[in-house]
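Excluded from the complex is one protein chain; the other protein chains are retained at their positions.
Labels run A and B following the written order; every chain starts at residue 1.
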Amino acid sequence: MRYLPLTDEDRAAMLARIGVDAIDDLYIDVPPAARRAGLVDLPLAQGELEVERWFRQVAGRNRAAGAQPFFIGAGAYRHHIPASVDHLIQRSEFLTTYTPYQPEIAQGTLQALFEFQTQVAMLTGMDVANASMWDGSTACAEAAIMAARVTKRSRVILSGGLHPHYADATITTAGAHGMSVVALPPAIDNEAQVLEALDGDVAAVIVQSPNVFGVVSDLAPIAAAVHAKGGLLIAVFTEAVSLGLIEPPGAMGADIVVGEGQSIGNPLSFGGPYVGLFATRESLTRQMPGRLCGETKDADGARGFVLTLSTREQHIRREKATSNICTNSGLCSLAFTIHMTLLGAAGLRRLALLNHERACALADALSAISGVEVLSGTFFNEFAIRTALPGGELVARLAARGVLGGAPYGRLRPGTEFEDVVLVCATETNTEDDIAAYARALQEVLAP
Amino acid sequence: MTTPTTSGSRGLLQAEKLIFEIGDSDRSGVDLPAPTPRAHRLGGLARRAPLDLPGLSEPETVRHYVRLSQRNYAIDLGLFPLGSCTMKHNPRLNEKIARLEGLADIHPLAPVSTVQGALAIMETLVHWLTTLTGLPGVALSPKAGAHGELCGMLTIRAALAARGEARARTRVLIPSSAHGTNPATAAACGFSVDEIPADARGRVDVAAFRAKLGADVAAIMLTNPNTCGLFETDIKEIADLLHAAGGYFYCDGANYNALVGRVRPGDLGVDAMHINLHKTFSTPHGGGGPGAGPTVLCAELAAFAPLPFVVREGESLTLVEHREDADQAPFGRLCAFHGQMGMYVRALAHMMSHGADGLRQAGEDAVLNANYLRALLKDHLSAPFGEGPCMHEALFDDAFLEGTGVETIDMAKALIDEGYHPMTMYFPLVAHGAMLIEPTETEPKAELDRFAAALIALTERAKGRDAAFFKAAPERAPLRRLDETGAARKPRLRWRPEGPIAMRTAAE
Partner (left out) sequence: MTLRYTKEHEWVRIEGAVWVCGVSAYAAEQLGDVVYVELPARGRSVKAGAEMAVVESAKAASDVYAPVSGTVADVNDALGEAPQLVNEGPEGQGWLVKLTPADPGEFDALMDAAAYQAFLKDL
């Protein structure tokens, strides 16, 4: 077995040194009935060639996004990732190390985390950010729980524009904490709807911009209204690139900003692993979940970085911790940081403009087709369309014509008035030919 | 140590500032086409807030992060004996496979007819995990070990609710040696935590456990092998007593590496257990994630497993993503999409590479390596909890340092100078000044011998009253000991513009 260095001679010598006759003697504490003599009923070891062959064959049964015109977003976005990003994150020193508990020999990870935290704070317009969460949806749930901790209230209101998976993860996780989670019915352009459910007992309202239908909203009036009632505004985004072009939630009064960072540096990978971004105001720092990296000095006075404020965390505070989470999304946050460093502000802005431009061109091309209505009055790089067909059927018919044309809203939340709505996304990866191919296919599908 | 250099660099170790100090917001390492001017559809919400993110060209970026990387210890560099963390070799085949276009470049909401291969991987992973553990259900979506714990405990809560006992059963029993995530998870599910003491053998005190059982007990959360690296000898009795009292058995599977291929948790009476794919099945730790924590479930609990899951319909596979489409009663959804696909791929590649025979051998070698180190070290350090064999990790306490002026942390820092990542320190709490050593199965005997020699030499030095040497360590690492107290008193959690970028902001 190529991954196991011990030889039979080693094993015999080691058993002798331990002072036992056989490996079985090391398992004497296991109840005899549970000791299995034989192998479990699974295939035997295979070489690299055989394993790779199996996976290649299985992967061949998937249609890779890049293999045809591709327009699916809805919380996961296909962007170009510079080649150096993947090269750097595969360096042994980043890939095969642990959480930086020994800062003297983990400054690489720690400095990169400090850069990540600063980038996220700048991007969202907030004071501080943590060292990342599992993904955007779990960050959203943790934000709700944090708001309850800060306000000592237990009710949160979710807008109808919040990604349904984020809403469900929050209902499950915050609900387990004993919180009451009010999820409003889907609405294409009405994040301020949360204010209708607002009262003096609300811990937070959670809104999304751009929302799941792509619509961009001014959060300032919502922030003012919820603050007047003593609650917090939690602002969510699923497309990090949008912050290169639109006003960040921090500049519009948000108290906690959470989102998905996958767009920067991380592949689609069928939904994970991704990287949750979590930022807040300085005054709320100690109520944050997750790991935090801070600057300090070493015994010689040299600048260095350490994990800090760890008394909030489960390994010290146990049942009183701010969260049960242990790992962050280290390597994905590194990919984010490297890609963001390659972009810089100018590159990010240009990337965001390209995305917006492609989406505008796509919206124009699709809305020109008879029977297609673009529902999103404003948008960044994705928007909702409505046709006479159920969303799932439309997408299936487009797929049959070689176009992956979007995500049916009904797949995220079935049984609403939006069964005929499809969420469509364009990024810098889409060419003019892609857009023309989509328009052609859609025209064929909808032709009487 | 030596005279400072003019550049601040030391040989191969290059001085490196933060990107905010070397980059600027107009520089970029990405060439993008110029957008064509057109009217925005942003509803007047174009960004007005300054965006000062620094950029670097590609060569500068590569150099920056390569330089940072060289300040990290890693499993690829040497033994990483961090107890409870299972730092084993990460096969590069798994990385290669995870990057195949048909796996990395597929969207979670693509029509299921176009991602049958992805669903086949999930189905195959389910088969391997259920076969290995002897438990018939799996929730794949938890994104890490703690998320798997949450999944398991919420499944238990849903099962209790279905029995009409959710309000009655609110207490969760947790041994004092448990990982901090266990009490944190129980609290996150609204349970109260009741601690069970350890006995003199480092195991659950069964008499104390029995006394705590009652009609209000929802579950036990027990790590096995436990955090002292010991198999819970009375585990079957604990399970039987608990089941008779109407509670569920949650097993923290963080230490499953010791048992894989040889002992099935289902045979021990376990009802639910998360599996850290990043431990037992070698997906890379990546400096703190991403992990994955699929949770195996007994038949009774499987009915409440969260959304989504894969089901087979004849020749094709499909995803159940909504309660309406489920035959049973999922408790909800834990996260967006379908969990950590990239980790499923790597873990399955690990399993298929090892096979039934290799996995069993891996578990045995992990146990053998730990016991071998224990045999080499036990006369030099002090081992609590008796003479019996350990499982995959060996626990020592600080009794051997008594009167030397040297503490556990000093031994750890001195090991850094010897070229090793230290063992886990001060955990579990049941051993005073704990040092928990987990070598894993991917260490050759010669590495273990070399590590033991270094550690033994340090123990001799400590006993020779050389505390000053230890307090000064590390002296050969990129940095000396860091001021963690100062960091926590005045937290500086981000870089603040004080230099050129700040000036540029003011000019805008």
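As a convention for this text, a residue touches a chain if its C-beta (ideal position, glycine included) is under 8 Å from a C-beta of that chain, and two chains touch if they have at least 3 such contacts.
Since this is a predicted model, take the numbers as computed values, not measurements.
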item: Which residue of A:46, A:68 or A:310 touches the chain not shown here; value: A:310
item: Contacts of chain A with the absent chain, listed as residue ranges; value: 286, 308, 310-311, 316-317, 320
item: For chain B, residues in touch with the removed chain; value: 484-485, 487-489
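Simple rule for what comes next: only the chains that are shown with their structure count from here on.
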item: Rounded Å distance between chain A and chain B, as computed from the means of their C-alpha atoms; value: 19
